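Every protein chain of the complex appears in place save one, which is left out.
Here is subunit A:
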Amino acid sequence: MGTTDGPAAGKAPDGLGPVLEARGISKRFPGVLALDRVSLALRPGEVHALVGENGAGKSTLIKVFTGVHRPDEGELRYRGEPASFATPLDAQRSGISTIYQEVNLVPMMSVARNLMLGREPRNRFGVIDAARMNAEAERVLAGYGVETDVRRPLRTLGIGAQQMVALARAVSIDAKVVIMDEPTSSLEPREVATLFGVIRRLREQDIAVIYVSHRLEELYQVCDRVTVLRDGRLAHTGDIHELERIQLISLMLGRDVGEVRSGGLTRFSRDRGRAVTAEPVVEARGLKRRHVLQDVSVSVRPGEVVGLGGLLGAGRSETAKAIIGALPLDSGQVIVAGSPLRRRTTAGAIKAGISLLPEDRKAEGIIPTLSVRENIALAALPALARAGVVSDARIDQVVDTFMKRLRIKASSPHQKVSELSGGNQQKVLLARWLAMQPKVLILDEPTRGIDVGAKAEVQALIDELAEAGLGVLLISSDLEELVEGSDRILVLRDGAVVGELSGDEVTEERIMASIAEHSSTNPEEADAHG
């Protein structure tokens, strides 16, 4: 198996040396060696993929590059000189611009202020020129397909749009190197296309890009070279097009290609579309909210996985939120196991047995200062209790099971969640919801940010839960996952159900066709308001 390139491969074709380079970097956190003598050379004008399992050390390496962490060992070189950045601000000023994985922007500040923070346009008295700032922000964002009132607080945008703001911010800073840590994990296909356009533009300007993603097919679309990390060590560096996808995966997981191939890429294995005859565990009837949902009805039977397909703004997450009672409705009804929910509150829905893994996990879920164990057990306590008493042993057992199955990489169950890698935090949240044992589980993008290995495990778990009689409503932008996982798929568009696929009809092509079919009635995109 190939490890690092020889020195010859480290030279850029045009004779330029690397713009940013790590040489033998090690970084130790209490209990883990996050980086173990890792080297990476980034050439000007290349898009360099950085991949590895959750917790492999990708974000840590990035944070070493940008002055968030100090390396314990090794050397950084920037533009041919040894470099050491004391703070992210230092790195940014020298021309290294970064979109971090977990925290990006300030939700309560306006979109424009987030975008321009630190380089607001001034008038001749040296104070911020708000009108110009807003106009400028509007202009910049329009280039990224985001048209919105830039004076609104950032948090009122969808997360995809927020991510585009972060991207616009990172790119509009005059940079030599742009680092993107999982920029697409919350983007829709159309936004991803915009992002790739931006990346290609950067490449033309000889700007180097480090690109982290768990969506492997994307890497092949935009990246030139790839570096694979495994358990904090360098596993491979080289041209990405010399590696097949399956080889890449085997490098990440550290297993044989043959072994990976036989395991398959998704792990859904249950018989699809068995005739389920039981009464629905949950049924939503005629959910309506002006401009958001137009008469959406969904029902899920026990043991059934129902997928929701559609593009951004189709109303998938909104449907989920409406069912759980987190989105006020103009009209509509939710019926759980035969009895309608009287008062539409989230607490009521949870009590009736519905639980929702929300799309925006940063805002709604993780409690960073608590341990992995506490975060998992938190919501599951009632389900685990016998006569109101929960034994520690029982919690340990549940926590242990999920940590093993989802391969949550933590030094112990008592480690603080904030110290885990981004993907592992996602897994902890997922474990919390899976451990809750509800009647109906609504999963909004369950495998976002999760590596290939664990993804298969999550999918297997969803299957198992359905086998055990749970009703699952699955939302995923990953069509493959949606198709493999669902018994039945409802296709949404503009807040309305435009198609239902079941049995053999459940294919990626049929979903795309169903979406496209119903878009012909809509006006051509954009510039309608000139």
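Throughout what follows, a residue touches a chain if its C-beta (ideal position, glycine included) is under 8 Å from a C-beta of that chain, and two chains touch if they have at least 3 such contacts; residues count from 1.
Going forward, contacts and distances are computed from a predicted model.
For the chain that does not appear here, its UniProt entry gives the protein name "Ribose transport system permease protein", which is one of "Ribose transport system permease protein", "CutM protein", "protein-glutamate methylesterase" or "ATP-binding cassette domain-containing protein". The missing chain, though absent from the display, is touched by one residue of A:L89, A:L381, A:A468 or A:M512; that residue is A:L89.
Among A:M108, A:A278 or A:A516, the one in contact with the hidden chain is A:M108. Within the full complex, the residue among A:E120, A:E464 or A:D478 touching the omitted chain is A:E120.
When you scan A:L33, A:A135 or A:L312 for touch with the missing chain, the hit is A:L312. By the touch criterion stated above, the residues of subunit A touching the omitted chain are 68, 87-89, 92-93, 98, 100, 103-109, 113, 117-118, 120, 127-128, 130, 145-148, 152-153, 155-158, 160-161, 164, 169, 191, 289-292, 312-313, 318, 327-328, 494-495, 519, 522-523, 525-529.
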